[in-house]
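Heads up, one of the protein chains got dropped from this complex, but the rest are sitting where they should.
Up next, chain A:
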Amino acid sequence: MNLQRHPLLYGSIPWVLPVLLLAVWEAGTRVGWISDRVLPAPFAIVQSFVALTLSGELWGHLKTSCWRALSGFGIGAGVGIVLGFWTGTSHLMERFLDTSVQMIRNVPHLALTPLVILWFGIGEEAKIFLIALGVMFPVYLNTFHGIRSVDRQLIEMGRAYGLDRWKLFRDVILPGALPSILVGIRFGLGVMWLTLIVAETIAASSGLGYMAMNARELLQIDIVVLAILLYALLGKLADYLARVLEERWLRWHPNYQRAAG
């Protein structure tokens, strides 16, 4: 049987393993293989999810976490793209900036957490700063690399066909660098969640990480697992959005063309 001919069946393949794991897990807790002090039953997690949703508590934490993640990402990716464009298009800027950026890049940004807490306390600025710092480097590096790897022949053609600097950038350099920039953005999204989790776990008074840490102190293991699952879902959502952007912006790319196109 050719599975690819059955869209419903084919579409469900990625979900077979998670659903199977869930079933084993539920069965394991019911039979008593898995102690509920190690891992609560999926159903118990659903119950606490419903309870937290109804009380509005979950929504509040979720909103706070997403706001931190997105503002940190926006600042970091924005700075990374601008710096990448700048060093990518100007040799002088590259000489001036690139060595410094490469040095800072080699320090894991999470190592700065104690310093950042000293600077900003445990307020929002500390977390947003850490996320922005973490996101900036992959976006910067990929933007720079993308601009530098635009086909020289296409740039020469653009010049020979009378494109001015702005049109050359808009029609040749930017679209040529876009696949690489989007890779940087996907990397950045991964860094964004990682940093958010660490920052919220170490120092926060709201957000999903705080919710999990607080639940740990009260031995509410179902809420801890719920928080972890939500992180997984949010990460998947961000990745999905990045893929939608890739498919939209890289329609021309042979790797992104549907079989029919």
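Going forward, contacts are C-beta pairs under 8 Å (C-beta built on N, C-alpha and C of every residue); 3 or more make two chains touch, one makes a residue touch a chain; residues count from 1.
In this text, contacts and distances are computed from a predicted model.
Missing chain, UniProt protein name: "ATP-binding cassette domain-containing protein", from among "HEAT repeat domain-containing protein", "AzlD domain-containing protein", "ATP-binding cassette domain-containing protein" or "FecR family protein". Of the candidate positions A:R30, A:K63, A:R95 or A:K167, contact with the unshown chain belongs to A:K167. Remark: the omitted chain is touched by one listed residue; of A:L154, A:L194, A:I228 or A:L245 this is A:L154. The omitted chain makes contact with just one of the residues A:R30, A:K63, A:R95 or A:H253: A:H253.
Panel shows chain A; residues 153-154, 156-163, 167, 171-172, 175-176, 178, 251-254, 257 of it touch the chain omitted from the view.
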